[in-house]
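Every protein chain but one is kept in place in this view of the complex.
Note that the chains are named A and B in the order they appear, and that numbering of residues resets to 1 at the start of each chain.
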Amino acid sequence: MIGRSPRPPLRPSGGRPKTPPLWIGCSMLVLLAVPAILAPWITPYAPGQQNLSATLLPPSRGHWLGTDQLGRDLLTRILYAARTDLSVMVLAQIIPVCTGVFLGMVAGYFGRGIDAAVTLFTDTVIAFPFYLTVIIVAFLSGSGQRGIYVTFALVGWVVYARVVRGLSATFRQQDWIAAARTLGYPDLRILLRHLLPNVLPQAIVVLMTDMAALLVAIVTLGYLGIGIMPPTPDWGTMIADGRPFLSTKWWLSALPGLAVVYTGIALSLIGDGLADRIRRT
Amino acid sequence: MSGPASIDVEGLELSARSGRKLVTDVGFRTYPGETLGLVGESGSGKSLTLRAILGLLPPGVIQTGGRVERRGRCAMVFQDPVRALPPLSPVAALLTEVVRCNRQSTREAARREAMELLASLGLPDSLRREDRYPHELSGGQCQRVVIALALARRPDVLLCDEPTTALDVTVQKQILGVLERLQRELGFGMILVTHNLAVAASLCPRLAVLKEGRVVEHGTTATLLRNPSHPYLRMLIRSVLPLPRLEGGRHP
Partner (left out) sequence: MTAALRIEGITVDYGSLRALDGVNLDLVQNTTLGLVGESGSGKSTLARVIAGLVRPDAGRLELGGRPLTRRRSRPQRKSVQMVFQNPDASLNPRLTVRQMLSEALLFHRIVPRNLVLARCRELMSRVRMEPDALGRFPHELSGGQRQRIALARAISVEPSLLIADEPTSALDVSVQLDILELFRSLKSEFRLTVLFISHDLGVIHAVSDVVAVMKQGMLVEVSPRDRFFAGPQTEYGRQLLASVPRMPEIPPRGTGHGMKGNR
């Protein structure tokens, strides 16, 4: 006899399962990502296409967002820059997430010596300021995307390790892990098949806000001239390019900046929505 | 039953913010010096009813109907004794403070009364010399402190929400004994909420049985146990696992 489900916790929102933040965030992201992906096919201009007789034009029918100081279409450049920045943002996270989650699980699950070692390692790495590290790496290996990938692989995993370690240590105490051990499952299986699926949702929530922070970092480095280098379009370099015209053609810097904010909000909302979802189950 | 009721609950209705009814049409009365047992399983609404009497409903729960009348002072004893005490307050100091606030007396007088209370609850004298934090005391001792705090208000009715559920069975017997003794000495009324029918039946001459937010049985314990009419009560009685009597008659 299947009984009724257990009494649900009293939810302040009144219990509807749909999460507005999640849907809004996803929609926002899709709204930006789809045109960005399709950019090579839907934009009438190339991002580097200069037109020196049409420089610094305000928004018009031919150029929806106007042109920059070299006559390049702003909307096209923003979309192409989205391709660059968003893909770097995602790709740079792959290694840190994998290593961070793995180290965190191992530290939290095995505890004692391994935990002490990993924690020591984590605390040491966290002491290095991010921008300093990236500048050093850029200096050693040249600016550009590679520097960002390397730096983030070196220091970006720490936040995941911390969060996952705490979660793993908590789960380790719970009976369902004890049951898995009683059933004789080897530790590796428990880590990958049992612990990981339970730890991943929280890690993804962290990923969302972390990606937003990483995006800001990418754009900042581009602005400073040590990140993604021209001619690759990047919101950071676009903001820098627009600086001389800040008082007159402010949209040259503002619009790329707005794109960054927009993406950040979308990611935050997704993170919030996911966190809510996790709390519910 | 002499005089007006100390606690008068009629048609009480409690709802969650989503509109779901948690307690429906619950009513009972207790008179001065009386003990009433509220028995039910999880989700029966017994704890919420108790909190409604004090006006201490948890966030998200509101009273949407009925009325609660209190004549006299109430105080509450909670389920988890260690968590009911502020972790950073030494217990004797805490009790002294509560006595002082309730009595508007001097610190000296309050301290004397607090120590007397602790002694009457069977707490060791050593607390007088060396105060202790809640985490340094056992579960049973913490519960005694919680009872002392409640009694410091000189309540007319003591509301107990599963006061012994978190305690070992030998400690439970002591605490229930303490409650019984103090009730005889001080004459306060009591409402005891528990899921354990045997505890309620052995301590309370009157019972109200709750199921899913409604009162399904209400009356004197003797009558209810002799002739349980509601199937839920009969099920509860059946669920009390029987224990054979010790050889030689009644247990010590």
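Quick note on the criterion: a contact is a pair of C-beta atoms (placed from the backbone, for glycine too) under 8 Å apart; a residue touches a chain by one contact, two chains touch by 3 or more.
Computed from a predicted model, the values in this text were never measured in an experiment.
Visitor: Omitted chain: which shown chains does it touch?
Guide: A, B
Visitor: In the full complex, which of A:102, A:128, A:185 or A:245 touches the chain missing from this view?
Guide: Checking each option in A:102, A:128, A:185 or A:245, the one touching the absent chain turns out to be A:185.
Visitor: Could you tell me which of A:69, A:198 or A:220 touches the chain that is not displayed?
Guide: Per the contact definition at the top, the residue touching the missing chain is A:198.
Visitor: Since one chain isn't shown, list which residues of chain A touch it in the complete complex.
Guide: Residues 1-6, 174-176, 178-185, 193-194, 197-198, 281 of chain A touch the chain absent from view.
Visitor: On chain B, what residues meet the omitted chain?
Guide: On the chain B side, contact with the omitted chain comes from 33-35, 41-42, 139, 168-173, 176, 180, 183-184, 195-199, 201-202, 205, 221-222, 225-226, 235-244, 246-248, 251-252.
In this section, only the chains that are shown with their structure count from here on.
Visitor: What is the distance in Å between the mean C-alpha positions of chain A and chain B?
Guide: Comparing mean C-alpha positions, chain B is 53 Å from chain A.
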